[in-house]
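With one protein chain held back, the other chains of the complex are shown just where they sit.
Our next item is subunit A:
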Amino acid sequence: MSGDPGVSRRRLFGLAGAGAAVGAAGFAGGLGVAHAAEPDAADRASSPDRSAVDRYPFHGPHQAGIVTPAQDRLHFAAFDVTATGRAELVALLREWTAAAAQLTRGHEVGGGTPGVYEAPPADTGEALGLPPSRLTLTFGFGPSLFGDVEGKDRFGIGGRRPRALRRLPHFPKDNLDPDRSDGDLCVQACADDPQVAVHAIRNLSRIAFGTAALRWSQLGFGRTSSTSTTQQTPRNLFGFKDGTANLKAEEARLVDEHVWVGPDDDPGARWLAGGSYLVARRITMNIETWDRTSLREQENLVGRDRTEGAPLSGGKEFSPPDFTVKGSDGKPLLTADSHVRLAHPSQNDGVRMLRRGYNFTDGNDALGRLDAGLFFVAYVRDPGTHFIPMQTKLAAQDGLMEYLQHRGSALFAVPPGIRRGEYVGQALFT
């Protein structure tokens, strides 16, 4: 695979100049928030939330797809490396990097070079003619990459495993499906068009055949968090606004403090500086029993009113919850087991995380129940301080747990951004 930008899908189909092309001015910011970029009138008309750019830069100090304004769709994939040699792993990462640079630009994998008629095309083709759809591809390394179940260090990187990169512990009420958990590598593909996200994972999987095999993947629709102040707070499948207090890209100081791994965080794993940790949890919602629950109970469990998303202590959506306000029975309006109280930074040593979850529905189960829920994705500076304590508490105390089942779980270290000419995670191997 060459790094040649090649032929744009758009250009290929003669769509250039159709009004969707956007100047590169907005891409220089690194975060890709790009308020300054020329708005795309057609796109904006279709969604009030939509950011003003049609694509995000692949290269930068941090990987795209973390603080990037959350797109509408997700295809998340975890892989097992089947090859045992370090050189093969590095070759895969090089190829993935080159392909990702093309895909996120809206180009064909392989640069659109005409292949031999008797051979299958380099690109699978289902995204031809589609815009880049703000695709981001974010790569991560699982703990098993640094040492498999028997502790075998297949790739000679065991000594550089970040201390915090371990399998997540068993949390109370976890009912994990091993076939939807863990993995050596992960790729998060986010885009506004599901076909573009799926196309990306399909082509990366194809490139990986023989080196890494798809272990599990998850499709998501309807982002359940906002990662930019330009976005409205969406609703989860319980019908409530979620993630109102989420970290936003614009809060640069807090993002530095809570999301990016610092250069001195882990002297044994300096390669991860500028990266982050990705926590993934597949949370099934007991939709049917939730729908039989009174509005009173629903709001008490969540701690917000359903209509506006205001905390039950009063105010508007973004009013800070006041845990001291008591009701007529002398007990706090935000009950001890309400989700808002338990998850609030003030109740968790001030830690914040950047969430990037999506709603999902994978059809139904054998009992005719919707197989639906929340695919929780969070980026944190240290899972040991920023996720595990909170999840331990939530699993044990959150009243919502009655309606939830955690079926999948995974933790990945997400390397820093990629500079031109580099491959993802290069610092780990050099």
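Heads up, the rule we're going with is that a residue touches a chain if its C-beta (ideal position, glycine included) is under 8 Å from a C-beta of that chain, and two chains touch if they have at least 3 such contacts; residues count from 1.
FYI, contacts and distances are computed from a predicted model.
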item: Hidden subunit of the complex - UniProt protein name among "Iron uptake system component EfeO", "Carbohydrate ABC transporter substrate-binding protein", "Heme lyase NrfEFG subunit NrfE" or "Dihydroorotate dehydrogenase B (NAD(+)), electron transfer subunit"; value: "Iron uptake system component EfeO"
item: Residue among A:A119, A:V149 or A:L367 that touches the chain left out of view; value: A:L367
item: Contacting the left-out chain in the complete assembly, out of A:R86, A:R206 or A:R306; value: A:R306
item: Touch with the omitted chain, as defined above, among A:E95, A:D148 or A:E402; value: A:E402
item: Residue numbers in subunit A that touch the chain omitted from display; value: 169-175, 286, 288-289, 292-297, 300, 305-308, 310-316, 319, 325-329, 333, 335, 337, 366-369, 392, 395-396, 399, 402
